[in-house]
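Every protein chain but one is kept in place in this view of the complex.
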Amino acid sequence: MSVQSSSRIRRAGLVGTVGLVFAFLLLPVLIVVLTSFTTQNFPAIPQEGISLKWYGELLNDQKLIDALTVSLIVATFSSILSSIVGTIAAFGFVRSEFPYKEHISTVMLLPMIISPVITGIALVRYFGTISLPSGYPALILGHTVLSLPYVFLLVRSELVTFDQDLERASRVLGADPITTFRQVTGPIISPAILAGGFIAFVVSFGEFTATQFLISPETSTVPVVIYTMLRTGLTPTINALSVVLILIMVVAALGSRRFSTS
Amino acid sequence: MSTRQSRLRTVTRTVGEQLGGRVGNRHLAALGLGFVGVFFVLPILLLVPESLALGTSAPFQAYSRAMQGIYVNAFVRSFLYGIMTTVATLSLAYLIAYYLAFAARRIRMAMTLVIVPLWIAYIVRYFGILLFFSPAGPLADATGYEPSILFTTPAVVIGLANVYLPFAVLPIYNSLNAIDRELVSASRVLGATNWRTIISVIFPLSLPGLVAAGLIVFILAAGSFLGPAVLGGPKQTMIANVIAQAFLDNFNIQFASALAIIYTVLLVGLLLVFNTAFDLREVLGNI
Amino acid sequence: MLEVKNFTKYYDDLCAVKDLSFRIEEGEFVTLLGPSGCGKSTTLHSIAGLVEPTDGSIHLRGTDVTDLPPEKRNIGMAFQSTALFPHMTVRENIAYGLKMHGYEKADVQERVEESLELVDMPDHGDHVPGELSGGQQQRVSLARALAYEPDILLLDEPLTGLDRVLREEMRGWLNRIQREVGVTTLYVTHDQEDALSMSDTVIVLDDGRDQQIDSPERIYESPANEFVAEFVGKSTQFTGTVTQENGHTIVQNGTKSIELTESDLTDGETVSVFIRPEDIEVGLEQIGADNEFSGTLTDIANLGNRAEVTVTLDDGTTALAHTSRFPEMTVGDTVYLRFDTGRVIVL
Amino acid sequence: MLEVKNFTKYYDDLCAVKDLSFRIEEGEFVTLLGPSGCGKSTTLHSIAGLVEPTDGSIHLRGTDVTDLPPEKRNIGMAFQSTALFPHMTVRENIAYGLKMHGYEKADVQERVEESLELVDMPDHGDHVPGELSGGQQQRVSLARALAYEPDILLLDEPLTGLDRVLREEMRGWLNRIQREVGVTTLYVTHDQEDALSMSDTVIVLDDGRDQQIDSPERIYESPANEFVAEFVGKSTQFTGTVTQENGHTIVQNGTKSIELTESDLTDGETVSVFIRPEDIEVGLEQIGADNEFSGTLTDIANLGNRAEVTVTLDDGTTALAHTSRFPEMTVGDTVYLRFDTGRVIVL
Partner (left out) sequence: TGGGGSNSGGSENGSSSGSGGSGGSGPLRFLGFGGNTQKAQMSVFESWSENSGTAVKGTSASGTTEMISLIKQNPGSFDVVALNDTGMARAKQEDVIEPIDLSKIPNYEKNIKESARTLSFNVDGDKTMGLIRENGATGYAYNSEKINKELTSWEAVKNPEYEGKVSLIDRTMDRLANCAAAAGVNINEVPGSESKKEKMFTEAEEQNKNVFAYWSDGATSIRYLRQENAWICEAWGGRVLALHGEGGYDHIKYVVPNEGAMGWSDNLAIVKGSKNTATAHELLNHTYQREQLLTLSDKMNYTVQVKNPPKKMKQLPDYAPAEDLAFRDWGALLEKQDAWTQRLDKIKQN
């Protein structure tokens, strides 16, 4: 058998198998998308005809829109905060030497390691003790802690490979340390920071397990509202919302090189 | 001139300098640690006193209760499901990652498809899976076949593997992608078939990514709450469900804290064992 | 031994190599020399089976191997990046090819040790590649490629990226080993010094097409065309018109006229004339030789064992000449260039 | 212009540079030459203010700048890695230093264009560094370092990693530009050819200590010690015992005896004797010269313009000699080596 035909067969086999894995991965997405067009009052695959009524309902569903607002606010602020803290910490760890540095740095990763149920319980008790109001303060702080490890890891690995000659060059060219950071270091590592912030945003946006302990009556996030709706009756509005979010994401990902690669 | 000053003045320590010259980069590390310390480590540590009935005759009563069969089972199940999910997820993720790194023609598109599910709340995805396999769901509708898979261990593992798959693809893809293509050529020229090359060269070189992916999937899966809650039955209860139930349904903060502490200690212990085989720092660096 | 027939390779619309044919005899050392992007690696990879030819065929020991996968060709190859497996020790790297070629366990062990001896690294067997210097890595890569006695050894710029000192040292190594083992070798490089110093035959490639296939000496002394003349070795070039004057051939360029020994040129023809810097003598005094031109010294580069001087001739053209080291001249001096007409290359 | 006084640098316990002093006059081109790890970069970085001296001081234009941060020193620097800012275009890279030095907007623009002219890249201003070749990047890096008219230009192995052809071309560039701009330059390299071809003064450094500070010619012709002799240029070395015989100084080594012109050596002294390959003549016939040794040709490396031959002498020692290109010799020939006693370097 010739090289090309055997490699073609191999490729076909791989593509077929990978197609099945993709089908598995995207199965829930497909179902969510399909059910968002149902004519029925509960999530079901459309049988006779499709409708956009749940997209209409979405616009009228004040509770979901409120939750979406809360989710966006919390995700925005916590991703900004964790980007800042994560970047500072990554700088600190990469650019300094002290005993047991690498071991100590795993502490930064603990929030990713420990189950969010435990995080949620620990935080709600703790916030109670220090009288931090539940709602935005608790949610934003909690989500910041939960997403911090992702930013830390991303920025750290960027900084490890960062060529410090660039900073040296900037200094020799006459720039002081602050200018050097603003003009050289910052812009160059910003894709990593942005990617970290993006992941932090996604983590915050989807987090349910710890979040259920941290919400206040006015600040339910989307996943928590969905969970509540589950118990009282889930409507395909949720699916419509999910589809809208997917669309936003796909457009953003295809539109910007930065995010899809990270 | 002292060494300390010299550390501050070296240009490689730029950020410290910009904060007024008195702040070193070590202070920045301390700031990060402080944040995690105050808003994460301390709260977790405070569960220790909560878990103890101090001042009573049986301060460890919550712990001795946790030693009973159903709770031990929940712990065992968490770790077991964690491992099963990890194995399943890694196999699938490896296929996708291999495809992305070596065969994909439209990588951006494929990569986007991998990430798309992350935008749908876990719970909604679990519901998709539940609906799919239900007797009145699309699978039975289309094929007439009703798999009796729901509310069993396979259902939970399938669900967990499904939602954590994207987390595993990325690190594996990164390490596959970093493999110098000339190594693959070299292996072929040295007489190895494509398959032997995958086994002897590509696979070992992708181990860092694989281990990183395995670690993160294991951590996420073992601690998961929604998966068993939606797709499992009573026999699939995992530790996160028990902890949530103790805290939310039974108001037993003491017991919930004890379970949380035990779980954390077990997990950290496990990671330390893991650390003897793989360098945890490196592995986490790959995530 | 190896025969490449009408090899052509297109990457989509881009023609990387066009209709290249050559053969290598048993034990020969042949170099593919050409600038970056001229198709050297493409050719080598096709011979190894790593790239599929668009057209043409590859024959090894008389068999058409064009459709054979790389692992069935019994070829040894060393890469520019060394391509040592980073997760294996030096020993394991060398053993890999042996195992894949079905050697017995005991044989593998023996040959690994022999190969380590060959490249003079018997004590480094248990190191991983990351622990070795660049030159050592290249040597291991060579040992790995040779261990299983391939029919032919392909080398893809194995010396690029090494610094000058290491490069010269490695060149010596390669030469020695090739002599000891006597393996047929096809070497790829864009460095003319590599090509001239090691090869039996040099194939000069440009833009996917062969320009000249010849011995190093012929390539240097009788380049087939302007590209070869310019790419291989430095030179001073004049373009001029031929006049035949009582049995003498003279090339006329502005105020300069160069008398040649060559005689098959026709009157009025335009030719390019090349003179190698080492063929030009530089003097501070005029001696009234046949081909003597005056000019101003505009640059001296002391290269240690010799100096390379740049002279701007009176008609404004520039010439390059070698002198002995640290010459007693300074930039600005008026100098006289002379050369033996027998040394002039005419195209 | 620049004066380094008793510069010493320790990294914790490791002594990188010990008590180094030298000065560079206005307009001079000085090279720091030495093997990897000898402390070249450490010295350069201290001058730039990027590394703080453990001891000693740095003076620029007569002022002690030891405690000044890098941005206050008005220094131009080009790095081996080029260190071009990848997120800025070529123009922005060059403008950066100008802006930081307080140039007016219009001036910045003008000087950027001038600098692009200087390095012959007027059309590449809007490219980002990633789109340029290695040599082009080096040129931009140079333009960026020169644009704001620094007092001194520091070059940290800017040519390392470039291949031979590009390296030679860039060397020409550097020379030309340094001549045009006339800027005082301190150049760091481990390549002797770089050092010899460009410098007014060479500082040879080994293990953090200076070995010789001298002109290229003196460094090559009169090395101060064995390290310098071996590091700068190839040579054949003999160690022997001095005997004075009726006014002649003879160095005796086994069966070889070399007669020297030098006379301040004492009887019985052991000396090292070096001969450069270009000082050795290789012949196929014995001519009975004073210093003539027979041996067997063991290797020929044709380097284009010359060949480098290795000869194993009858007493088993090895000698290196240059011949004209493509010599009529083959490995195995018996050859005769001769050299002028005036060319022998005695340490």
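Each chain gets a letter, A, B, C and D, in the order it is written, and its residues are counted from 1.
As a working rule, contacts are C-beta pairs under 8 Å (C-beta built on N, C-alpha and C of every residue); 3 or more make two chains touch, one makes a residue touch a chain.
Source: prediction; values computed, not measured.
If you put the hidden chain back, the residue from B:Gly137, B:Pro171, B:Gly191 or B:Gly227 that touches it is B:Gly137. Of the residues in chain A, those that touch the hidden partner chain are 40-42, 54, 57-58, 60-64, 66, 124, 128, 134, 216-217, 227-235, 237.
By the touch criterion stated above, the residues of chain B touching the omitted chain are 65, 68-70, 73, 130-131, 134-137, 148, 150-151, 232-235, 237, 248-252.
FYI, only the chains that are shown with their structure count from here on.
With each centre defined as the average position of its C-alpha atoms, the distance from chain C to chain D rounds to 26 Å. Distance between chain centres (mean CA atoms), chain B to chain C: 54 Å. Looking at chain A, one finds that residues 168, 171 touch two or more other chains. Contact of a single residue of chain C with at least two other chains is seen at positions 49, 69. Of all the residues in chain D, the ones that touch chain C in their complex are 160-161, 163-165, 171-172, 175, 190-193, 196-198, 216-217, 220-221, 232-234, 276-278, 299, 301-306, 322, 324-326. Those residues of chain A that touch chain B in the shared complex are 7, 10-11, 14-15, 17-18, 21-22, 24-32, 34-35, 43-45, 85-86, 88-93, 95-96, 98, 101-119, 121-123, 125-126, 129, 141-142, 144-145, 148, 152-153, 156-157, 164, 167-168, 171, 177-178, 180-181, 185, 202, 205-206, 208-209, 213, 222-223, 226-227, 230, 234, 238-239, 242, 245-246, 248-250, 253-254, 257, 260-261. Taken in their complex, chain B has these residues touching chain A: 11-18, 24-33, 35-37, 39-44, 46-47, 50, 92, 95-96, 98-99, 103, 108-129, 131-132, 137-138, 141, 162-163, 165-166, 194, 216, 219, 222-226, 239-240, 243-244, 247, 253, 256-257, 260, 263-264, 267-268, 271, 280-281, 284-285, 287.
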